[in-house]
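To keep things clear, I will list the structure first and then write my remarks on it.
With one protein chain held back, the other chains of the complex are shown just where they sit.
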Amino acid sequence: MGESRWSEGDVVALKHPGTPPILVPLRRGPQRIGDAAILDLTEQIGQAVGGSIEWVGTRYAVLRPSLSDLLSTMTRGAQIITAKDAAYLVLLAGIGPGDRVAEAGSGSGALTTVLAYTVGPAGHVVSFDRRPEALHLARQNLERGGLADRVSFHERDVLANGIEGTGYDAVALDLPEPWGVLLSLRAALRNGGRVVTYSPTYNQLERTVRSLRELRFDEIRSLELLERPLHVGEGGTRPAFEMLGHTGFLTVARKVD
Amino acid sequence: MGESRWSEGDVVALKHPGTPPILVPLRRGPQRIGDAAILDLTEQIGQAVGGSIEWVGTRYAVLRPSLSDLLSTMTRGAQIITAKDAAYLVLLAGIGPGDRVAEAGSGSGALTTVLAYTVGPAGHVVSFDRRPEALHLARQNLERGGLADRVSFHERDVLANGIEGTGYDAVALDLPEPWGVLLSLRAALRNGGRVVTYSPTYNQLERTVRSLRELRFDEIRSLELLERPLHVGEGGTRPAFEMLGHTGFLTVARKVD
Amino acid sequence: MGESRWSEGDVVALKHPGTPPILVPLRRGPQRIGDAAILDLTEQIGQAVGGSIEWVGTRYAVLRPSLSDLLSTMTRGAQIITAKDAAYLVLLAGIGPGDRVAEAGSGSGALTTVLAYTVGPAGHVVSFDRRPEALHLARQNLERGGLADRVSFHERDVLANGIEGTGYDAVALDLPEPWGVLLSLRAALRNGGRVVTYSPTYNQLERTVRSLRELRFDEIRSLELLERPLHVGEGGTRPAFEMLGHTGFLTVARKVD
Partner (left out) sequence: MGESRWSEGDVVALKHPGTPPILVPLRRGPQRIGDAAILDLTEQIGQAVGGSIEWVGTRYAVLRPSLSDLLSTMTRGAQIITAKDAAYLVLLAGIGPGDRVAEAGSGSGALTTVLAYTVGPAGHVVSFDRRPEALHLARQNLERGGLADRVSFHERDVLANGIEGTGYDAVALDLPEPWGVLLSLRAALRNGGRVVTYSPTYNQLERTVRSLRELRFDEIRSLELLERPLHVGEGGTRPAFEMLGHTGFLTVARKVD
């Protein structure tokens, strides 16, 4: 989207080589960044995306944040889904631009962000959580990333009351007891649509797959991803010593009637 | 995209529970599927996506193919990038709807398909390969998936002649010697844009990262993904015995000036 | 043990570079190897270990087989414990030269071979199985490896009748329901001795650990090992594409009263 111009309300990533990007909303007038520094981006409004500014003695590129920028700068509540799992979940669920998808729960909004980014301006995400504080944090994170207009947040206990709405292209579940939602979820999916669950334990995995089989879901598949960072040295290249041993098990299944 | 209607030229996925989807172009009149069976989809034209048909005694849902449907039914030439790697590459590269991206080489069109699907109808993919037969296979696969209008294929030896064009949001390299392209690629990227390379060996990885450092790319990061399939039995759940031991190393880096 | 001399009844490994070792018992007179070839090792008796012979036009080193030679040439019945798991099981169980250990079941004798090799001539292994055909195969494999005199095989259903004997330094369980043996096994272990179980599913793992906790075993620890073969090419080094995705979960625990 390299040729677009900045509008008021956009989210800007200020990027200087060697330091992480800083995400800032594009507003008129000075705004306080972090503890003390004052930044005024007013002049960027209407200019081409991808220029640069001088701020507190440093030159920054003024960029449209990418999905990985949004994820890496997110305010975290509880443990969030990792980028590798979110990326693969989206592909396994068959989610693309223009899709209408649901998720439960909202968590900190990390998966919501990935979904909202992927469905694009023509798509929509419905996000359910029964905890007001989770909804609040997720909404904040989506606003911070400039993607809030693609998401409807609903305070709802889907285990008790089911998934609301119908015709979803896909539904993603990041819940402790996903099996309790699958019956209502099946009715909420369009034909050929997919559900993906993300669960940390084998016990959850087994019980989820059992329910998917009982409900005659098709193309059921479970897997996990391990990400191994690599240390690249000059003449000393190896896998990194630090590694996350486990994130979660992914299960995907399809409604076919 | 659940509410759209079928148009002539769309690609349809016929799906019966328990069997893989069959991809068919939506044409007027009968067409031969596989060895002998004749299928006539004419009546679907103008109807809502997601209906069903009766064909050779079996009921099929008539679905819009998802990205995973496209990948799993692709005609393969040489070894293709796996779905997990393609999905994570897209996220690491920051690619989303509306983006303009390049890739070299085209391979069998698997990564091209993922890129074209992800950038959506508002985006564009430029795909370079110096081998006419690879371009031919990749183009066939994109046409088969109904995504060919989002891709420009160019016969070009990017190692000798560099990446053509400028202002790309991202460039993906699946080449034996990616380091030879990085200088021209840097000029072809917009500021803040990213390159991702996919290489099977440590030697390629080390040499690529060395070049990225010399060319002052930012946010350089290398990793690999391992996908572990899970066998879920009733009271007998475990990792699957079959597993692919290695696919490739991913390296991502960002141009920041 | 490089300085010993060959005795009648020893097992010999004939080794030619580039081909796997051939294991042969050292007997007087000609013996048939494989389909047709006749071999006479009579002259080796009394000679130093490590010499060489000429046989069917090829020179072979005449070696004492190592544990990995024994494992790689073993006649396999059902799936056997892999070398990596057997080696780590032995260390985790604290098994060394001179120890007296038990195992159930005997399987094909692969783990029995590792145990017998490790405890050395001063130690002893008691191996239980309720299936006569498993005991027969295991005994054959131990005889073939020249280690049968360190092992007592017992036809016994340890689930129904418990582990026989007391004062074992360690007990290894490769059974579908190891938890059913743990009570009798605790009585059969010396104080400070360890049990190690090897189970393919998480359900078995969880139930085993629950029983170990109920029976107040100490130092309970569960893990799995993944072996990743490496392909080393000149300028093309990488993990191998072929890899075994899963073998089994190891659990070790200690009796401390």
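Per-chain residue numbering starts at 1, and chain names A, B and C are given in the order in which the chains are listed.
In the analysis below, a contact is a pair of C-beta atoms (placed from the backbone, for glycine too) under 8 Å apart; a residue touches a chain by one contact, two chains touch by 3 or more.
None of these values were measured; they are calculated from a predicted model.
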item: Hidden-chain contact residue, picked from the options C:Ala37, C:Val56, C:Ala187 or C:Val256; value: C:Val256
item: Hidden-chain contact residue, picked from the options C:Ala87, C:Leu159 or C:Leu183; value: C:Ala87
item: Positions on subunit C where the hidden chain makes contact; value: 1-3, 13, 15-18, 50, 52, 61, 63-64, 66-69, 83-84, 86-88, 90-100, 114, 117-123, 167-169, 190-194, 202, 205-206, 209-210, 216, 218, 221-230, 232, 234-235, 237, 249, 251, 254, 256-257
item: Positions on subunit A where the hidden chain makes contact; value: 200-203, 228-229, 233, 235-246
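To be clear about the criterion, only the chains that are shown with their structure count from here on.
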item: Inter-centroid spacing, subunit B versus subunit A (mean Cα positions, whole Å); value: 21
item: Sites on subunit A at which at least two other chains make contact; value: 202, 206
